[in-house]
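Notes follow once the structure below has been shown.
Here the complex is missing a single protein chain, while all its other protein chains stay put.
Labels run A and B following the written order; every chain starts at residue 1.
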Amino acid sequence: MKVYEKELEIRSSRRVEFIDITSKILQVVKDSNISEGLCVIFVPHTTAGVTINENADPDVVFDIVKKLDSLIPRNDNYTHSEGNSDAHIKSSLIGVSLNLVITDGKIKLGTWQGIYFCEFDGPRYRKLWIKIIGE
Amino acid sequence: MKVYEKELEIRSSRRVEFIDITSKILQVVKDSNISEGLCVIFVPHTTAGVTINENADPDVVFDIVKKLDSLIPRNDNYTHSEGNSDAHIKSSLIGVSLNLVITDGKIKLGTWQGIYFCEFDGPRYRKLWIKIIGE
Partner (left out) sequence: MKVYEKELEIRSSRRVEFIDITSKILQVVKDSNISEGLCVIFVPHTTAGVTINENADPDVVFDIVKKLDSLIPRNDNYTHSEGNSDAHIKSSLIGVSLNLVITDGKIKLGTWQGIYFCEFDGPRYRKLWIKIIGE
């Protein structure tokens, strides 16, 4: 069994922003030299997340961000005093951890799928952990 | 370490539909001959998802579908021009990847749990990837 781990740094430039990290993840898997296995992407933050969605038309991600903002507005009588409760709630709905399948030395993704780091309380420097096990 | 992979084809018959795939997944795990490990179910589409919920009373899934439709309506001033932004948003909220535990050669599920493929923009032919690692 082989195990590989890598920490990436992401820089967001807006308060809410979906950043396409597909090519970075593909590179990590290539560097791992693991050809068959599982890859976990883990976001070590409580106001961010990670998701998979369409990477062809940027309007798709725009609509996701807009709908999340409308369901979970920034100001909404929250109790937490830091002004970022919306970001915490979005983080739990989108999730901070994601599983990917590795086959033939590559991440398997559908034709239109891209991997997005979801910033909900930026702009900030963020970290991302990738752990791969396999053979 | 053993690794096993299988692609399934799913056919949805409505625009929004939760399809019980539990027995199909159980069969894949049986075919894998892996007795202890982890199983990842991955949906390679951006307008579908995978979830676990009750498989006894079909009204449960009916209520989930209805609530998702009410929070994220099909028509809602979206920017993406293909008329399926709602499906993309639901896909990111429900998720396209799921972890299961394999023990004694079987998927471990709770008494009332079933695994559902979530179609949000059908009817279509869809694919589903199952990857298992263990021993």
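Just so it is clear, a contact is a pair of C-beta atoms (placed from the backbone, for glycine too) under 8 Å apart; a residue touches a chain by one contact, two chains touch by 3 or more.
Model, not experiment: these values are computed from the prediction.
So one chain is hidden, and I want to know which residue out of B:L8, B:L26 or B:L109 touches that hidden chain in the complete assembly.
B:L109
For a quick check of understanding: of A:K30, A:H80 or A:K106, which residue touches the chain that isn't displayed?
Within the whole complex, the residue contacting the unshown chain is A:H80.
Considering the complete complex, identify which of A:S32, A:S91 or A:Q113 is in touch with the unshown chain.
A:S91
Residue-wise, where is chain B in contact with the chain that is not depicted?
1, 36-38, 51-54, 57, 59-60, 62-64, 66-68, 71, 93-95, 98-101, 103, 108-113, 133-135
Please output the residues of chain A touching the missing chain, sorted low to high.
1, 3, 5, 38, 40, 42-46, 71-72, 76, 78-82, 85, 88-89, 91-93, 95-99, 127, 129, 131, 133
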